[in-house]
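Complex shown without one protein chain; remaining protein chains in place.
By written order: A, B and C. Residues from 1 in each chain.
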Amino acid sequence: MLEELKQKVLSANLKLVEYNLVTFTWGNVSGIDRDKGLMVIKPSGVKYEELTIDDLVVLDLKGNIIEGKLNPSTDTPTHLYLYNKYPDLGGITHTHSVYATSWAQAGLDIPPLGTTHADNFYGPIPCTPHLEMNEIKTNYEYETGVIIAKTFGTRNLDPQKMPAILCNNHGPFTFGNSPLASVEMAKVLEIVAQMAYQAYGLNQNTNKISQELLDKHYYRKHGETAYYGQPRKES
Amino acid sequence: MLEELKQKVLSANLKLVEYNLVTFTWGNVSGIDRDKGLMVIKPSGVKYEELTIDDLVVLDLKGNIIEGKLNPSTDTPTHLYLYNKYPDLGGITHTHSVYATSWAQAGLDIPPLGTTHADNFYGPIPCTPHLEMNEIKTNYEYETGVIIAKTFGTRNLDPQKMPAILCNNHGPFTFGNSPLASVEMAKVLEIVAQMAYQAYGLNQNTNKISQELLDKHYYRKHGETAYYGQPRKES
Amino acid sequence: MLEELKQKVLSANLKLVEYNLVTFTWGNVSGIDRDKGLMVIKPSGVKYEELTIDDLVVLDLKGNIIEGKLNPSTDTPTHLYLYNKYPDLGGITHTHSVYATSWAQAGLDIPPLGTTHADNFYGPIPCTPHLEMNEIKTNYEYETGVIIAKTFGTRNLDPQKMPAILCNNHGPFTFGNSPLASVEMAKVLEIVAQMAYQAYGLNQNTNKISQELLDKHYYRKHGETAYYGQPRKES
Partner (left out) sequence: MLEELKQKVLSANLKLVEYNLVTFTWGNVSGIDRDKGLMVIKPSGVKYEELTIDDLVVLDLKGNIIEGKLNPSTDTPTHLYLYNKYPDLGGITHTHSVYATSWAQAGLDIPPLGTTHADNFYGPIPCTPHLEMNEIKTNYEYETGVIIAKTFGTRNLDPQKMPAILCNNHGPFTFGNSPLASVEMAKVLEIVAQMAYQAYGLNQNTNKISQELLDKHYYRKHGETAYYGQPRKES
């Protein structure tokens, strides 16, 4: 069942190790089959080097386990909420990568300081507000999804426009149209977070990138006017 | 004698290298057989790449060498004091890993700034007070064990509740119910120390994690209410 | 066509990975055949591990594609402008290496704080001013070349005298008399940028290297008075 998607989810989870984004079991990637309405996610607390395709857990979008003998990631309700909320979302990655998590622990948006940021993120990468006490005590992982969506909503964003967000005092979630795309974005975020950390160390009053340069770099890689990459466009 | 424990202690010492926690010989792991009342520890100053199972030193809990031709780690009296003090303790690791040691050199507790911390440590990771002059001159390594236990006592902690501590101007000790568990905690501590260092670099006034979020993350991994990891619990 | 140059350009692009200067496809190296008036450059958005010699793109100095099926790097107009401007220039490298980019994002020259800098760069490594809005909107990559040359001109520099420059809010370009020389300079720049970042972290008021020490180190490696390296000069 869902062998192709499961292979993609397995492969994307293993990229977490290759990209040096995880320590021990601190991360997970999921993917979705929109036609069947099924999500595939890493099981909870299983080491990446021991992870096999049969360990992955398949759930429907109400959270019922359809296949798999193991507990799904504890973050499963966050993933489910976001897949339900955003019909175009195809993959979600959660890590505790050290630079992105440092920004989350500092409780700050990552400001757009350069073109590396602008190539990938159109504006500041949001850091969510704190969850309320009752939201933490009741359905914490579900409420994590809710506050991500609320934060996007307040800022007129969504995972298509902004493929990364920081949960305050916690860590990053990244998004893509596939499991692989979401884990690649987790790597991009980590590098962007490191650069911004270091740039602020050098100059706390540095100027953010101008709107024009942000537009230029973002739109040379995204949308109809994009001209980065292949195949060559006929002029 | 104690072949199984010695194998575990050897294997845990080699993890120090795999986890990038040591330079040269600056670290040691021990384990204990509670039934026999014997501790196994790395010999002093031996390189990890040359370390064999026969190099390990077996001592009773009074510090008498029972087996082994080499000097045990100079930190042996610290380990012995702690095993005597805490009957549930199963493994101890000492390193000079760079981020944890930086906090020890700064003389500061590591504050709980995020869920990576809360998943593993229930509150600030303590930094001990300075030893007194006479404690350093006489039985220094023993007194190091004493001040660790005193610091835990003052804060109503023990190695079960708080599996890491920083010795002021020195470095970390970490604890577990096995040698491997203690060395894994040394890796966790190092990552948590790096994240906290970086988060403070970004925002010295950042909020500590809320009590609710600390509770949530700690208790989803520890104790009777834990629901992280395997096997799946029947609902 | 240009097989030897293409091999050099391919090899230099692969050095970006070996020297740990790039993430994903974020960098490019070009070379030039001055006799034929042709430039060879990496195609846009192709992964280094999949890059073959046949993927490289050959252009004349007006920007016409002479050979190659793929789009050249989007930064091609920057490279072309600089090859046209500086007749002695033999290789250009562009990266988003993390420390050099952090200085670019901070909008600061890298000051000459030590002999590692002075061995390679005769004075501060310039950071360009911001581009104007219309320069960004129209012919952005061409204007990037223009502002590099303007910045060099204002400071009485050129790529021979100063083989690196930082584009404000963007990242570094480095220069050499060959593709390999330019990518080696990208590595040198990254290390120099890390050292300067850390030195400022320790002492914001540290003295720049004295003019005499700058002269000594630069000229023991460059020009007629150089005495570093091989072959041995007869005394």
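Here is the rule we go by: a contact is a pair of C-beta atoms (placed from the backbone, for glycine too) under 8 Å apart; a residue touches a chain by one contact, two chains touch by 3 or more.
From a predicted model like this one, the values you see are computed outputs, not experimental measurements.
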- Message: Among the chains you can see, which ones touch the chain that has been omitted?
- Response: B, C
- Task: Write down which of C:Gly27, C:Gly114 or C:Gly145 is the residue touching the left-out chain.
- Result: C:Gly114
- Write the list of chain B residues that the hidden chain touches. 23-24, 26, 43-46, 69-71, 74, 96, 98-99, 101-108, 130-131, 133, 136-137, 140, 169-171, 197, 200-201
- Tell me, which residues in chain C touch the chain that this view leaves out? 113-116, 119, 184, 187-188, 191, 194-196, 198-203, 206-207, 209-210, 212-213, 215-216, 220, 227-233
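Just so it is clear, only the chains that are shown with their structure count from here on.
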- Which chains make contact with chain B and with chain C at once? A
- Query: Since chain A and chain B are copies that touch, is their contact same (over half of the numbers shared) or different (under half)?
  - Reply: different
- Message: Rounded to the nearest 5 degrees, how far is chain A rotated relative to chain C when their C-alpha atoms are superposed?
- Response: 90
- Take the average of all CA coordinates in chain B, do the same for chain C, and state the distance between these two points in whole angstrom. 46
- Query: Hey, how far is the Cα centre of chain A from the one of chain B, in Å?
  - Reply: 33
- Listing for chain A: what residues touch at least two other chains? 200-201
